[in-house]
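With one protein chain removed, the remaining protein chains of the complex are shown where they sit.
Letters are used for the chains, namely A and B, taken in the order the chains are written, and counting of residues starts over at 1 for each.
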Amino acid sequence: MHTDSLAISAEHDQVRPARRPGHARAGTASAGVVVVLLALAGLVWSPAALANLQEALGLVLFAVATNLLLGYGGLVSFAQAAFYGIGAYGIAIGWLHGQLPLWLGAAAGIAASAALAVVVGAISLRTRRLYFALLTLAFTQLFFVIADNQTGFTNGATGIFGAMVPTWLTEPQGGYYFTLGVVVVVTLAYYLIAVSPFGLTLKAIRENRERAEALGVNVFRHQLAAFVISAVGCAIAGCLFAIYSQSASPDLLSWTNSGEPIFMAVLGGMNTFLGPVAGAFVYFYAHLYLTEHISDWQLVLGLLLLVIVLFKPSGLAGIAADLSRAAAWLRGRAGGRA
Amino acid sequence: MHAVILDVAGTLSAAANLFVVAAGLTLVFGAMRIINMAHGSFYMYGAFTVTTVLGVSAGWRFWVALLAGAAVAAVAGLTVEVTVIRRLYDAEHLTQLLATYAVLLIFADVGQRIWGSGYRAVTPPAVLASGISVAGVQVPRYELFVIGVGVLVGLALWVMLARTRFGWLLRAAVEDPESVATGGTNLARLRTGVFVLGAFLAGLGGSLTAPLQSIAPGMDASIIVSVFIVVTIGGLGSVAGAAIGALLIGLAQTLGAEFFASWAASLIYLIMIVVLAIRPWGLLGVPER
Partner (left out) sequence: MSATSPLLEARGLRKVYGGFPAVGGVDIAVHPATVHALIGPNGAGKTTVFRLLTGEAKPTSGRILLDGADIGGRRPHVIARRGMTQTFQITSLFRRLTPLESVQLAMLAARGHTGRPWGRAAAADREAALTLLDSVGLADFAVAQSGALSHGDQRALEIAIALATRPRLLLMDEPTAGMSPAETDRIVQLVSGLVRGDGLTVVLSEHDVDVVFGVSDTVTVLHQGRVIASGDPAAVRADSRVSSVYLGEES
């Protein structure tokens, strides 16, 4: 019967350890290496390349925050674009109407996202599964319409553009290192949450809601908390976008924008913490390359998504796990074990 | 009075159109528990096919175009069911959402290859182009035509569900999926049949709407949201619910523009939120097991 996340039952036909002993350490080590490499890239890469990387990092955070709800919580929501957009608009509107300093506008955007997440979550989480997803879709469209129509407040469909960011952040290295710092810190916070008792409880609710309830877990409260925590990360990612692009526009809040971090998480592997990170990088650069060289970008993306969803739902992380299992088996053979 | 009659006609024709498309989606979900994000793609293909068959001038070819649009959509539906939907019957909702969204992307791309990325327009056939006098007000005949088709479709579906074997099987599948599972080939054919019917209805809705709006890429994504709202308000799986939902949304869209000005577009979302807050399964929906 249904569980609330992508089934990967085909890969668990035999009893085997859920995680091999060295896995956790390998994961942390590779994450550390990646961060160091990213830090070094800031010193040597061209401004154009750094700008791309800066944009990609924002998407990494967007994907990680979304995955707390999607992968760990098992909840398919369309609302992440709304929180992302509100984060960006916080900075933009703060600049446009109040000449607020950057951090204040960002704080306002993040706070607004969190507050709205409480409302949206409290209403939506009373429904289940598909109705939940569609309700979050309705809320997101509502916010989109507000952004699109309320020209007095949000400048309407044209969006807000301007020098809303201090100059040091518009310089290639300034902007890059700031973004890198924020993304690393916030991602780390999400990691700590994911491996905490709260994270375990989320996974348990995902696996078997009724059993968790029978054990005394208040499912609604836990899911609402996850919804809000996810929203905060999405809002921060939106702020990073505003910093990068010095703009905010209504299409940030469209429901199709909510699909992107979901796709990144699924591509990378939504059942692992680092999967969405890899997925975001791969998606961003693939998109960049393909839109420059192929006009049928949508076709490629659609086919790729279809193949992954139907044939390899565990994504890149699943492929990586397969490869490491194959490598271990080969090593075993080479060592002469029967 | 003048305005009211025009409003009513406009509301009813918008509602009728939405109903036709939504009925397709809700039937598919009710019988097969499949949520199809590409439903709007069938709608779009119906509309674009009409533009191809007609060129820009209408005439007797309009009726052919109408059916051609629905037929093209049905064929597209058949293709999708055989290649993709078959694999999704026991999958979780996320898998279905993602896979059918992928289909949406593919269809969008192919559609742009075939019809380009600009917008198109067609006019109604001469016989439906003028107005008809209703209580002294000139009501566009085409709107009355759409209403008529909507009512016909509603009746046809009602008859099908109540009187035909296919309809019985469909209702059985909605109420108790396990009971139909013993059928073997019957089940596979039922599923294909329902999905193709759903696609046909979406395409018909698209064909119907062709003379009423500009036809352009992106109409697949924009219609799917309205249809989702209609279907969710009415309750997934209920055709009667789809009718109620379509009426509500039609009302909201026309009245909203009159009375709520810049907030008009948000009205339909507010309605959906309120309805689901009170009845989490929609007005006529059935709680999921």
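Assume a residue touches a chain if its C-beta (ideal position, glycine included) is under 8 Å from a C-beta of that chain, and two chains touch if they have at least 3 such contacts.
Since the model is a prediction, treat every value here as computed from it, not as a measurement.
The absent chain, not drawn in this view, touches the displayed chains A throughout the complex.
One of A:51, A:122 or A:217 touches the chain omitted from the figure, and that residue is A:217. Residue A:200 is the one among A:115, A:200 or A:307 that touches the chain missing from this view. Only one of the listed residues, A:119, A:192, A:294 or A:319, touches the absent chain: A:192.
Along subunit A, the points of touch with the absent chain fall at residues 3, 9, 12-19, 192-193, 195-201, 203-204, 207-208, 210-217, 221-222, 225, 229, 271.
The rule is simple: only the chains that are shown with their structure count from here on.
Note on chain placement: the centre of subunit A and the centre of subunit B lie 32 Å apart, centres being C-alpha means. Interface residues of subunit B, counted against subunit A in their complex, comprise 35, 84, 87, 91-95, 97-99, 101-106, 108-110, 112-113, 221, 225, 228-229, 232, 236, 262-263, 265-266, 269-270, 272-273, 276-277, 280-282, 288. The part of subunit A that touches subunit B in the complex is made up of residues 2-7, 70, 76, 123, 126-131, 133-135, 137-139, 141-142, 145-146, 148-150, 255-256, 259, 262-263, 266, 296-299, 301-303, 305-306, 309-310, 313.
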